[in-house]
Each structure stands twice: as structure tokens, then as C-alpha cells.
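For reference, the structure discussed in these notes is given below.
Every protein chain of the complex appears in place save one, which is left out.
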């Protein structure tokens, strides 16, 4: 079977495994105080040009989202997301489990509109009954989005400006951050991102690691007792080194972005293949997730040779399907795919 | 000032106060085991033709909604509401505070569409990733709705049928139940409602009481340890008699419905007045809440003599405004209003 | 049956009912913005000599405890109580429902020891793993305690000093505040209390009201958005006037303390009766709750004429029993009781 259904259907990038093996026999401090976690933190600070950044390593995406959101909000506050935001759908109500409402705005190709965010906040601020409502405290966006699309610099600046005007924190979910930054035409770097939000995370699980996400508070602005908050969410790794070693490798010699670049190259070839075969694109994505519309009959056939995800209904006889590349995708797999699609 | 901004801007119906005074010097059991609460429960069972009903008295609407929803759902379950549902907006995230997601469907004049509920549940059931989603466990509707509109028998039967097919509980928020049942042309009675949902409540605060809502599980189907659940939500009245005496009075000689009928009569006169003055109605409501569109300038003028609620923006220079009658509204107040609107 | 089992087995003090009747026909603002709530707040500020105090009216004790504790704590913080504290036992886990641990210290006749609190905090502060623990954020004490005992001025000063040294808030549960302040030999006044804690509440339900507790943040130090926090806990009264009118009456002409004084007089007579009959006292209480040890056989007999509470096991053949007076207790009831005990 050709594996195009996700970017976490593989093991780790070999270099990460090599480093895990190489460091294995050493002992270390626990709970993230080990030498590799410390080194990884420092490398991330350098890469992000954020010398005072607080960096925490967590295990997975949903865990990171719920811990960051709950950790940054006051109990009476809500987080604003587009309706298709990962936290609003595919996390089994994990944010609500922590007691916070997710306020959903419309999405536009997966993205939040600054205009609509501003209008929402203006209406909220003007509402005489606003003390009876959950108080917006944070905006959550994904980079790239769940549909593989990318905010432009202007769009993020706009949203961040609105956040600052209304006293909202901006949190950027970077589960696929590398794939976003390496997309063609994108000129958003880690240092730029660090200056345009309050907290973001650098996804590892989908970009080369066995597990692990790096949460970055770029200006040393982690909430008080965030370590305890992580523990309280069951998100503190006893053997912090497991993630630390991997991020240390990912941020050595620009590995994180190099392997992301490869995934994008593969994605663009995938896109070209699908285009050449006449597939109807559901959305124009510059990143490693590609969405096409396929008839129900064809889905059945194709599923015999290719793993992909049926994303959502499109019409009575067709569905939106997702094909994903990763750092591990090979030209051989694409050659093979070309035969079947 | 003419008080048309809500149906809880008044004291209690005099008969309820009279009974509170009359019973005041007697001692009683506490926590709802007093003689009046017991009597009120029995009268509600008779009125609802539900001899096995479990009846609990809580203090207010938000408290009742969050306690019933959290008490009936498993922790991993969500409640489905229309986007304008009270629990989704005006309760400060109280349902999410208890850990549950509110899944919002579109509204149609405040009402949920059975077709859309069914489509949502079909898509959920067909979704291969549904175990990654909050599990729908309950449908929440309001009778009458936040816009004063009323579900027909067919509509409730339809929704309840869908609930039963998909294993969802149906909860009907009756904060203004009396005003709904007494509206012209409505033929939904307490016994009928008791047979067409899993739990509902009879609103007291807005229909003649100082405070108090009566939760009814019509078939003795209260969740296990619901008393403890009430306590755990801070919703157990030590002096249960305070609410018990009032509901005992409300369900003596059909008082609850008689005073509701009066509010509807006043509302229909209010509607006629507003129509005769050429106001544009935002929605056609048969109950005690009337919504009209008023220009911003006119709102300012009117607010000098009349209390009403600016509900939501309508256009740049106009807003939707709400006028409300209650059991306490008088013909004199309407005569006066007629002069000013 | 002679009602000595609680101080909430009665109706309201007649003066409160009279005021409810007298004000009933007036309309008012809702949610606690009515004229009587405003007046009651002002009277409490005067009585407490705390001109900047924030005052909120809630409905009952458990609700007040959970809302104040959750509202004042950060999510990762815990509240410290004695093991017999009301929040640690008789509130069905309501504080934990809001996500906070209750850390239980030993009690001494129902009271917390300053020495033990200090030792606990010193050990916590010295613990290298303290970031893995729930962070103490508040101390909760009851005045009077669950056993009817009273902290001295020195004891409260001591505890408050420790709280300030360690950055803990001090919350005093005053469900029976009046009965404590009016006890013989007690010289703790509302103004003094207001200067020796961060938040306390004045219990109404047990001291003359149908329902209602007044939360006081003496220095205008209510947490941000506490109104929204109240709403989110289902604790906001739509008809705030119901409680406001009652507290306005309780704080007119010193009524709250006058009726408390009566309860204490009755309690002291009760105590004398029990002593003269040779009952073994479990604890020496100067307030309206009296605890004696009674044999199982005698309990059965007595329960045929008198209502009292079996509190906890004492020995195989005896139990601790509680007898309670209130503002409503009469000499006639005590005369009658004398015959039976």
C-alpha cells in the first residue's frame, strides 16, 4: 500500500534515531532538565532569534493545544478559532474538558479573516451583556491550516494587531510548522513568527520525530508555574531526554527545515501528478496536504492500492480526499502513485 | 420608566408571597424533603400526567442547564444546540466549565431543524474519525426559543425521533415554558411534552416566582445520584422550602398557566401596538418576547421613557430590540407605552 | 417534633418577609443591580467599615465556597483546609469539581493550627519537588467552625500573617457568622474581620433569610471579572432583588446581629439543660451548635420526640449528636426539650 494518508505514518528521521542510540548509555537529569533538552532549547532560541524564549517540550499536538490554551487563559476566558480549527473538531472536546469555550468564526480556505475577527471583537465589546458571556482571551490559528493553506505576513500582522488591541493572546499551532515555512513563496521565518504572536509550537511528531512538540513563549512570557500546569495536564515527560535529544538533532544543521523542504518538493510533485490526471482540486494548497474531489466509485478502487483520507462529503456521489507527503516520502512512492491515480 | 426589558424585573406573584408568609412559622425538613416540595412534586406529576416523574427544584436557569446537561452526559459527550441557544451564548461558558462541548447547528428563527440535526448525526456516524470527536449525547432545545418562537408538535416529534434513533437524550429548556404553552394556536401540553423528551424544566423565575426552576425527568429517569450531582454543582438549596412553597402555589388551581395566559394576552396587545405604529418586526413571535428593528436615533429617544433590550446589530443605523411582557404586565403599562412608541 | 437538627429548618425572619411583600410590586433592574441590592451592599460596607468593599450576593453556602475558591485561585492552585472543613467533606467534592485540590491539615476542635499551617508551608517551600505539587494558593477557615468553636483574634492574626508571608489568600466561611460574632466573650467584629482576611461571606440562609450569602472582598479586591465567574458557576440570580431585599433588611437596625444574639441565648440555655441532665459534651462550643455523646439506645428513644443530627460514630454503642438553635428557636421549644432529654 502506498502511504499518503498522513505525515505520521512513519518512524523517526534516521538522524534522530542515531542520536537517541548515541546518547542512550548516558544518565541524565529528568523532567526536561537533561543536557539535550537544555541544548535543544538553546538552539531553538538561536533559530528563532529569541534569546529570552521559554521553551517546553510536550509529547503530542492535542496535549500541547489543551495545555497551552488552559495554561494561558483565565478560567472564565474562551479561545477564538475558525470552525475548522483542529481544537474545534478533531480533539474530542479536549479544550472544553479544561473548562474553556471554543468560539468558532467562519473559515476561508481554513483561515481566519482579520476583518471578521475585528467585527466579532467590536460587537463583543459593544455588547451590554458581555459580562454574561465567556470572555475572549486568546486567538488560535494554525500554520499551515488544516487545509494546507498559509497565512501571509500581512494576514498574521493584521490578526496580531487586532489581538493586541483587544488584549487577546495569539497562539499559533505549528504541528506542521516546517511544512508551512518551507512552502514556495512563503517568507515567514522563525524569528519573524516569534515577533508576531505570544506563543507557538514547533511540531515534531509530523516532522521527523517519534513524538514531541516544542512550545515557544518567545519573550520569556510563559505563564507563572507553567511547569506545574504541564504536570497537572499529565503532559510532563519523566524522561524528558526522549524528546530533548530529538529536538536537539532537529535543530542541528537546519535539519528541521531541510527535511520539511523535501516534503514540500514531494508535495508539489504529487500536486502535479494529480493535476495531470485531471483531478478536481478542492483547495489550492502550497503545503504537504493536498485535497481533491473524487467520486465514491473511484475512492473504492483507489483505496485498494493507496492509503489516503476521506476528508468530508462533497456531493452525493463524491468526497473530498486528502493526500499527504512528509519528510519520509520518496520519489519511488510517487512514481508508483502515478500508476494508480 | 416603563419596564419591558425582561420578565424577571418584578417580584413574585402575590399568591406565592402569601403562601410563603402563611407557611413561614412552620419548621420543616431541609434540602427539598419538606412537605411543600413534596406536595409540589406530586402536583407537577399530576399536571404532567407522569406519575413516576422525578422532580428536582433548582434556583435559576443557567444553573439548571449546566446541572442537567453535566448530570445526564458522560464526560466525553457533547450537547447539540442551535447557535443562538442560551447555553451557547448567554451563560458565560457554564456548560464548557463542566467539561462539555456545545456543538452549534444553524438556527431558523431560533429553532433547530430536524433535517439538519439528522444530517449532522448521519455525517457523524459515517465519519471514520468519529472516535476523535466529542460524542454527541444530548440535544438541547428551548421552548419557547430565545426569539419567542415555538416548535410545533411535528417538529418536536421529529427531533425526538432523531434523538431516539441516534441514542441522544432530548432536553427542553422551559425557562418560559408557560408563555410557550399558552401562546395562541399552541396545543402542546405538559403531558404531551413529558412524553416527547427525556428531561425538561418548568421555569419559575420568569413565571411568577422569586426564584426556582422545576426539573422533570418524566419517566423516573433521573441519572443515578442526581441529588449528589446537584449538590456538587452548588445547586442544592438548604431551605428547599423556599422554592417548594412557590411551586406548590404555582401548581395549585392552574395558577402557573393562568398567569402565563395573562402575559400572552399582554404580549399580543403589545404586538398590536407596535404593528399599528409601523414598527418593522424582526421575527414573528407568538409569545411574550417581541423583536422589532429600531433606528439608532429612535432607540436613544425611546430609552428615556421605556426599558427594553438592545438585542443585536441589524444595520449600521438600526438595531434589533426586544420588548417583553410577563405575568405582571398591566394594561396601564401598555396604555402608557402606546403614548411613547 | 422538636426541631433542633439545624438552623435552616425554618422560614425567614418575619421582617425579611415583610420587606419582600412591601417591595414586591416595584419593578427593578436585574442580576443584582436593583435598588435593594445596592442599598444592602452599602449597608454592609458601613457595618464592615470597608467603604471600598466589593459585595456579591449568592444563593447558598456550597455554591459560595466553590465560586469564591475557584474565582480566587489560579487553576494550578489548591486550597488548604482542616480535614473537618465543610469544603473537604460535606460538599460532594464541589471544590474538586472546579479543578482544585483541597489540602487537608489536622483539626483541633474544628480549628486550624497556625503552627501546623506554618510548618506545612515551610516544608512545601523547602521541597525541591514542589513544582510537581498542587500549589497552595488559599487558606479556608470557618467562623464559627463545623464544631461550633471560635478562633480567637490572636489565632486569626497568626493565620493571616502566615498567609501573607507565603502569598496565600485567606477566605473565611461565615455561613454562621452572626452566631460566631455574638457568642459570649467573642470580640471579633465585622470591621476587624474585614481587616484580617482577603474575602469572607456573611451567611444569610442560616441566619434569618430564605436564601442568600453575602460575599465581601473588603478592600475592593474582587478578582477580575468575578461577575462572569459567578454566572459561569450558575450562581447569578436573575432576580437579584430576592436576596438583596433580605440583606437590606438584615443590615437595617442591626437585625442580623440581634437575631444572632437570640440564637446564642437559646444555645446557652440548651447547653445548660443538657449539662444539668448529665450529658457528656463532645466539645465545648460557645455557639449555636452543641455536640454531645449519646448511647445508641437513647438516640432511638429521643428521636421519637426530638429532631437532632447523628453526627459521627463515637464508640461501638454511642454516637456524637448535634443539637442546633437558631434565630427562630423559642423558650417554649426549650421547655419542651427539657422534658424529653
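Things to note:
Order as written gives the chain letters A, B and C; numbering starts at 1 within each chain.
What we mean here is this: a contact is a pair of C-beta atoms (placed from the backbone, for glycine too) under 8 Å apart; a residue touches a chain by one contact, two chains touch by 3 or more.
Remember, predicted model here, so these are calculated numbers, not experimental data.
Per the touch definition above, the residue from C:100, C:206 or C:225 contacting the chain not shown is C:100. Checked against the full complex, the one of A:38, A:62 or A:280 touching the unshown chain is A:62.
The chain not shown here touches subunit A at positions 3, 6, 8-12, 14, 17, 20-21, 23-30, 59-67, 91-94, 97, 205-206, 210-211, 228, 231-239, 241-242, 328. Seen across the whole complex, the unshown chain contacts subunit B at 70, 74-76, 99, 131-135, 224-225, 227-229, 231-232, 236. For subunit C, the residues in touch with the chain missing from this view are 75-76, 78, 89-93, 96-97, 99-102, 104, 123, 128-129, 131-134, 310, 313.
Basically, only the chains that are shown with their structure count from here on.
The count of contacting C-beta pairs peaks for the chain pair B-C.
Interface of subunit A with subunit C: the two copies contact each other largely through the same residue positions, with over half of all numbers used appearing on both sides.
Spacing of subunit A relative to subunit B, judged by their CA centroids, is 41 angstrom. Distance between chain centres (mean CA atoms), subunit B to subunit C: 33 Å. Those residues of subunit C in touch with two or more other chains are numbered 228, 231-232, 236.
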